[in-house]
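The complex appears here minus one protein chain, its other protein chains still in place.
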Amino acid sequence: MAGTIVIKNGYVFDPLNEIKGEIMDIFVQDGKVVTGLSAAELKTGTFIDAFGKTVMPGGVDSHSHVAGSKVNAGRVMRPEDHYKATIQKTSLLHSGSGYTVPSVYKQGYDYAAMGYTTVFEAAIPPLEARHTHEEMRATPILDMGGYLELGNNFFVMRYLREGDIWRAAAYVSWMMKTHKTYGVKCVNPAGVENWGWGKNVSSLDEANIHFEITPREIIKGLSEINECLGMPMPLHLHANNLGHPGCYTIAKESLKIPDVIKPRQNMEVEWAEIKMNPAKNRSVYLAHLMFNSFAGTTWADLESGVKELAGYINNKDHVVIDSGCVPFGEATTMTGDGPAIHDIYTLTGNKWSNKDVEMECGSGVLPFTYLKSNPVHSVQWAMGLECLLLINDPWKTIMTTDSPNGGPFTKYPEVMTWLMSEAYRKQTLSECHKWANDRSEIGGVRRELSLYDLAILTRANPARTIGMAHRKGSLGVGADGDITIYNINPQQLDPNNYEALLRTFRKVEYTIKGGEIVVAKGEVVSIPEKRTYYSEVHVEDEKEKEMLADVKEWFRYYTLGFANYQTPKKYLANPTPIQVNGKR
Amino acid sequence: MVFKNIVCPACGAACDDIQVELGDGTIETKNACKIGNVKFKEIVSSHRLRQPLINKGGRLIPVPWDEALEKATYILTSAKRPLLFLGSEISCEAHEAGLHIGEYLGAVVDSNTSIYHGPTVMGVQEAGKVGATEGQKKNRCDLIVYWGTNPLESIPRQMSRYEVFPRGYWTKRGRFDRIIITLDPRKTLTTEASDFHVQLTPNSDYELISALLTLLHGKIPHPSVEEITGVPISAMEELLYMMKNCNFGFISIGLGLSSSIGKHRNAEIVMNFVKEINKFTKFALGVIHAHCNVAGFNQVASYMYGYPFGLDFTRGYPRFNPGEFTTVDMLREKDVDAALVVCSDLISNLPADCATYLAEIPLICLDIVPCPTTVISDIVLPGVIDAMECDGTFYRQDDVPVYFEPFTGSPFEFTKSNEDTLRQLFAKIRKTK
Amino acid sequence: MEVLLITGSTIEEGRLAKGGDKFKAEYTKECAACWIATVDFVTLCSPEKVKVTSKNGKHSVVVYAKCTDSVRPGNVFMPKAIWTNVVVDPDTLSTGSPLYKGAPVKIEPTEERVLSAEDIVLKVYVRGQ
Partner (left out) sequence: MTEVILIPKRNVDIKLEADIINPDSFAGKSAEEIGNLPIWQGPRTYPLCEFFEVKVNGGSSEAETIIRIKGDASRVKRIGEGMSAGKIEIEGSAGMHLGTGMKGGEIFVSGDTDSWPAMEMIGGLLHIKGNAGDHVGCAYRGKWHGMKGGRIVIEGSARHQVGGGMDGGEIFVEGNVEGFCGIRQTGGLIIVKGRALRGVGAEMTAGTIVIGGKIERFSPGFEYMGIEEGLTLGGVELKGKFKKFIGDYAISTRAKGVLYVAVDTNTEL
């Protein structure tokens, strides 16, 4: 029977259920985890002997750039990223190309081959949402969703400026439905609008041109709206001043803004059985902490500011972060923060693409190579790991490379191994520019993450953070039958043998999605159906009506008509709405 | 019946405000331009291709749909190296279907970009493109540079909808809030509508932009540039002064830039110029597409396989190398031996040597009306008109995706859309090979 | 006379092409045309028709000559259509795109007939079939 499988005798790591490597059997029926299977079902279902192996929920990436106009801008402008990184078509698989910005088929297979089953695109420009959904629809295997960029949106800025938080909330809810997106993204609030004039903002209290709204007001407003509406996930914040020496101060100040806001998750879903309380408990989800943690005043006296930020986060409970690690090598920087990419252009002179999106947001793309011999890049490598090692509670951290900004997601095995093995960190440190050691804490960090910690950072916490723990990130009864099996025997795990760790993380033994084997020994063997999640957020009809009247009036400043603005469901693979803030 | 907010499938502007009144055998439009208007008329035109045809002894003879598809399948599966040319007046969904066929057959898949704006895209690959959606121009732009393009004749509503005349948020007076500069070796309707016309010598775009960049970097360009371009350095300085002192400048580039000698290097250098001038003021760049969904193929092919046009699948994975895997070059070099041409009058757009070879090899053509290409085709499949008879996606010239819904259905029983036709063809190919 | 050929869209060409009227006399009249600067036009003795020949002399096409002040002497303009493509150089300089702008060609007055689009295909491209 499809979607029915039993995994016997594996060492199971399921942090949401506080299972720490116990030998257990996992049963999946019709794509969902169940308590057991009847003899008849066992006979027809698939059987996997996982004895001596590590079993975890399928990997969840809560912050990656895999679909949409800026990702594709990266593909279009980088044939040199593609010509040597190719995959051949087979009777089952499509062909593809691309290393840091792979084509959709390739990226779907590559993610699955590393044990990931769920990936969220972290920045969707509303006007380009159709494009993003087209690409997510075409990406095989992975369950997906994405966050809508709202931090420099004309309507949001206007309503917040006018203090009309409810109209802003009605707008946000309408936008989520209109573009079938999942969460709220805020990129360089107030600054990207200034980039429309070639400028930026440099402090939290600097009002932008014309709209005269400050980053602080936008962060406060959007995080309030987010919790008023009971969104599944906290505001995904890309703080101002990113990537500049000294930017950690603004990041810290930004994190303080939502401290007073109480997290509230109001979604109608069926929860899998989970031992921990999986409800949202953070009011801000800071994106790629590494890029926001530069201390110093210039590139010459640059140092890591992660310690400072980690200290703050260690003492507070309203923050969760993803790291944005730098695994060295080729990358393609891409972000909705247009002026930040312009700044990297002025530093490097590399190829640079930019796209401002009318009334809404912007983006920039620039190829980048991180070198061990480069002092700044070396510090960035150290900082990325510090983000995950200096913050004590793993439930406050998520492992990412902000793919492909710090490096492509295919480098996750390296990052996982650095986290688990001090020896591997030492080895890399010895190959790096000395700044990595001198200007960060990484050389003195003894902490080595356990497999349990790793399961938190790569599955349980991303799922919990974005409000997907009702079906992802755990192996509780009722959860999706998404499972990764690594060829690691936790009893014999030796962090000093990092080569072995790298090998196993690169090529999982099995990836199972919805109870079907998708990957066996690193090879994709089936392409099951996939889903796209989005938040169907509700507000009172009257409020929505009133808001829409105003929105329609302002639509004359768009170049696309109101009637043609929305993203129809046909752009989504198995559209799966999550009812938020009540049901109609 | 009256339908509103219909998307026009004529050019890259992808206007989405067309009003259509469909009667019994008649159609009237509002808001459409001269070119768009005739495109809508196709739906009721007497010359529309209404059945599959097959060439027998120099004459096109009607055949049943299935027979036409079988013959097309035979041509494509028995060729050593077929070329699939997917035109721009079809949806992205049709492009996707065509790309899947190409991948399966190990064929070469190409599109209009290859012949026209290919060098522009190659310029993007060398330099990156600092761009913006059309609305940024409408709302903010106070300086427009048309470089080697004549939008008043190729995209008639470009100026009124997006760039020059619309009253935007910070450009409340429309045309009066903007300076228009056009660079063109020729006087055109656009140069006449501009405030300044720089009539440079043909093929000297690279040197002119290179000189502007040199000036921007605080150096005096080599004096020979005046004779090469026909533009005095003092005029270049004035041009640069205007550019540096605007609030939001925009360069719209056309084929005049990237199709003259220098090709992708012309596109590259103008993109470099826009990158550099952003150190002084806000500037962006966009492309003028005279054909509808040119941008769409680039986007779809890039996300599916990693390259924007001229994709070669012969070795089981996508490869890209203009000059090697592009339509004009492959036909000139006789390096393909059969072709499927979808909604593009390819033969009218090819140099003679290529056209002659295309006429020699087995050719399947899908189109809505008879054209020079149908004349030499072995098989002609009737086309469905996207945005009128079926739904789908176009990408506007600024790469914004536009979803279109039809106001009527396919006139054929045997196919719902060009996408459907290509999928049917694919199914037959899979059965054969 | 050797000149640089610039090709491009004209609105009428666009209207006729998108309207599916490539076989109409009107289309031939609009597109089988070569716009010549006044000085050059006079030098050629104000011909009614000119024969345009590609750089290598391999291909030529007869079109109606038109006098204009929109191009500089030494340059000619032809609407983008099948006639102009007969003489466009198929060399793409390894870019895929032929030289539509600024290709050197030869023009001379002629009494030969202007072919229709269909005849270009049948008589020029499908020779001997």
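Letters A, B and C mark the chains in the order given here, with residues in each chain numbered from 1 onward.
Basically, contacts are C-beta pairs under 8 Å (C-beta built on N, C-alpha and C of every residue); 3 or more make two chains touch, one makes a residue touch a chain.
The model shown is predicted, which means the values in this text are computed figures rather than measured ones.
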Omitted chain's touching partners, listed by label = A, B, C
Touch with the omitted chain, as defined above, among B:51, B:199 or B:214 | B:214
Out of B:71, B:265 or B:396, which is the one that touches the chain we can't see?
-> B:265
List the chain A residues touching the unshown chain?
-> 77-81, 83, 349, 351
Residue ranges of chain B at the interface with the undisplayed chain | 79-81, 105-107, 122, 125-126, 204, 206-207, 209-211, 213-214, 217-219, 221-222, 224-225, 228, 261-262, 265, 269, 272, 313-316, 320-324, 333-337
In terms of residues, what is the contact footprint of the unshown chain on chain C?
-> 93-94
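Going forward, only the chains that are shown with their structure count from here on.
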Report the inter-chain centroid distance for chain B and chain C in whole angstrom, where each centroid is the mean of the CA atoms.
-> 22
Inter-centroid spacing, chain C versus chain A (mean Cα positions, whole Å) | 56
The distance between the C-alpha centres of chain A and chain B, rounded to whole Å, is 35
Mind pulling the chain A residues that touch 2 or more other chains?
-> none
What parts of chain C, by residue number, touch at least two of the other chains?
-> none
Spell out the residues on chain B that touch chain A in their complex, using ranges where they run on.
-> 4-5, 7, 16-17, 92, 96, 103-104, 121, 124-136, 138-140, 161-162, 168-170, 247-248, 275, 278-279, 281-284, 298-300, 302-308, 313, 315-320, 391, 393, 395, 399-404
Chain B partner contacts - residues on chain A that touch it in the complex | 67, 69, 71-73, 75-79, 82-83, 86-89, 94-98, 102-106, 127-128, 130-131, 134-135, 138, 195-198, 210, 342, 345-346, 350-359, 365-366, 557-561, 563-564, 567-568, 570-571
Report the residues of chain B in contact with chain C in the complex, numbered from low to high.
-> 10-11, 34-36, 38-39, 41-42, 45, 47-48, 58, 110, 114-119, 122, 148, 150, 152-154, 156, 185-189, 199, 201-203, 255-256, 258-261, 263-264, 290, 309-310, 322-324, 326-329, 332, 345, 347-356, 358-359, 368-372, 375-376
